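Here the complex is missing a single protein chain, while all its other protein chains stay put.
Chains: A and B, in written order; residue numbering restarts at 1 for each.
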Amino acid sequence: MCLGVPGQVIEVVPNALGIPTGKVSFGGVVKEVCFAYTPEVAVGDYVVVHVGFSISTIDEEEAKQVFAYLEEIGDLEGLDQVEPPASPRSDREG
Amino acid sequence: MRFVDEYRGGEEAARLLAAIRRDAVHPWSLMEVCGGQTHTLIRSGIDRLLPETISLIHGPGCPVCVTPLELIDRALAIARLPEVIFTSFGDMLRVPGSTTDLLAVKADGGDVRMVYSPLDAVKLAQKHPERQVVFFAVGFETTAPANAMAVWQARQLGLDNFSILCSHVLVPPAMEAILASPDNRVQGFLAAGHVCAVMGYREYEPIAERHRIPITVTGFEPLDLLEGIHRTVCALEQGRHGVENQYVRAVTRDGSLPAQARVAEVFEVCDRKWRGIGTIPASGLALRPEWRAFDAERRFEVGALTAEESPLCIAGDVLRGRRKPHECTAFGRQCTPERPLGAPMVSNEGACAAYYRYGRLEETRR
Partner (left out) sequence: MSDERGDPAFGAACPLPLADYPAVQLAHGGGGRLTQRLIAELLAPAFDNPLLATLHDGAVLDLPAGRLAFTTDSYVVRPLVFPGGDIGSLAVHGTVNDLAMCGARPLALSCGLILEEGFPMATLRALIGSMRDAAARVGVPVATGDTKVVDRGKGDGLYVNTAGIGVVPQGVEIAPTRARPGDVVLLSGPIAAHGVAILSVREGLELDGPIVSDSAPLHDLVARLLERFGDRVHVLRDPTRGGVASALHEIAGAAGVGIRIEETRIPIEESVRGACEILGLDPLYVANEGRALALVARETAEEALDLWRGHELGRGAVALGEVVADHPGAVTLRSSIGGLRVVDLLSGEQLPRIC
């Protein structure tokens, strides 16, 4: 339902109504974004943007969690089975 | 792109897949609630890499799929009015109403425009004071704060030519409705990460408790989804229930309080009809009485509309995971991506459209 894309904050200024607004860079392409819902943001932070609104500030420490989890899941056998199945199955949603 | 690329790595995915294969001993049915997650599952081929034991059911978390037919017909009627500039996210332009869609209304001379943000629609209203600008405000909790802000700014700017056609829906009541269904197959949920970025996940805790199921708040990149699936499967295998948060880089237990406050200021909870499912109590948002001047349904009298779904379409059962797309008699015959009868055939990630595509691949291989 909700496309949210991480980008880096490059400018924060209040707009005419006093709402914090500014610019976010997504790999170099820049879009105007409203920061009303993440008022704590600062230039340089990464935020998740949905329909022109910042909905979350990315926590740089917590962002490593996925990789910590990879360490936690322990020894694995069958890592050679990563090739996709030769014939995709049709007996399942999607 | 930072915070995107690192979560798409092949080696890490292989480790998570191996862990899922190791730990999924029993068959489990999981539902990913959000259409954005379905999109990643299909785009990266995760659905076909998982072991046979795990069944993924694509949930109703897609405004394209659940916006009721009557409201789409109302949108079409308003979009035809000569004074109206009808604005919408790209998603809704191709969704079929009873007889036609917004792109066809545009072809017939309606002023239908695609916008990226509801604030772009407010800008259009400022720029065209002689026209009525209507925004099709669909979406879940993630999008509600944006639409609330559009209405709030329109009032601040004194715009009397801006209104929204509102069809906001809420995730937890839909999850409850799915779990309460007597033939429910869902044993665990991947909750929608961006909904939770806004709302937090406190409201999922009682659901997990009441139905004794695991709910994992999950992100949208391939590694996020694989981790979310693994966490949920481990909880099921171990007989645990409760809410876990996989998407910790973007989601906190409380979510965005300013966003929740703005939504509560502008909207109130209402009963809402979901396409293919029916009315779910307290599952939607409507403008509060003091904001109803911005309600397009009140501003434009387009008459009473009664809409009828195709009697052939089983979209509701598909959305709830009760039946599979190819069990529908219209599938691939009266209903194709070019001429969809129901919403799940419209978007590329819709369960029916995805089935259609892979089904044909199988045929070419026979």
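To be clear about the criterion, a contact is a pair of C-beta atoms (placed from the backbone, for glycine too) under 8 Å apart; a residue touches a chain by one contact, two chains touch by 3 or more.
Everything quoted here is computed from the prediction, not taken from an experiment.
Colleague: Quick one: say which of B:F89, B:F189, B:W274 or B:W291 touches the chain that got left out.
Modeller: Of the listed residues, the one touching the omitted chain is B:F89.
Colleague: Going by the touch rule given at the top, which residues of subunit B touch the chain that is not shown?
Modeller: Interface residues of subunit B facing the absent chain: 1, 4, 8-10, 13-14, 35-36, 39, 42-49, 62-64, 87, 89-91, 93-94, 103, 113-116, 120, 124, 139, 143, 222-223, 226, 337-338, 347-348, 357-358, 360-361, 364-365.
Colleague: Spell out the interface residues on subunit A facing the chain that's missing from view.
Modeller: Within subunit A, the residues that touch the unshown chain are 1-3, 5, 7, 23, 25-32, 49-51, 82-85, 88.
Simple rule for what comes next: only the chains that are shown with their structure count from here on.
Colleague: Mind pulling up the subunit B residues that touch subunit A in the complex?
Modeller: Counting only subunit B, the residues touching subunit A are 1-4, 7, 10, 12-19, 21-22, 34-36, 38, 41-42, 45, 47-49, 52, 55-58, 61-63, 89, 116-120, 139-140, 142-143, 145-146, 149, 153, 156-157, 192-195, 197-198, 220, 223-224, 227, 230, 246, 248-251, 256, 258-259, 262, 321, 324-326, 351, 354-355, 358-359, 361-362, 365.
Colleague: Hey, which residues of subunit A end up touching subunit B in the complex?
Modeller: The contact residues of subunit A facing subunit B are 1-6, 8, 17, 19, 26-27, 31, 34, 36-39, 46, 48, 50-53, 55-56, 58-60, 62-63, 65-67, 69-70, 73-74, 76-79, 81-82, 84-85, 87-90, 92-94.
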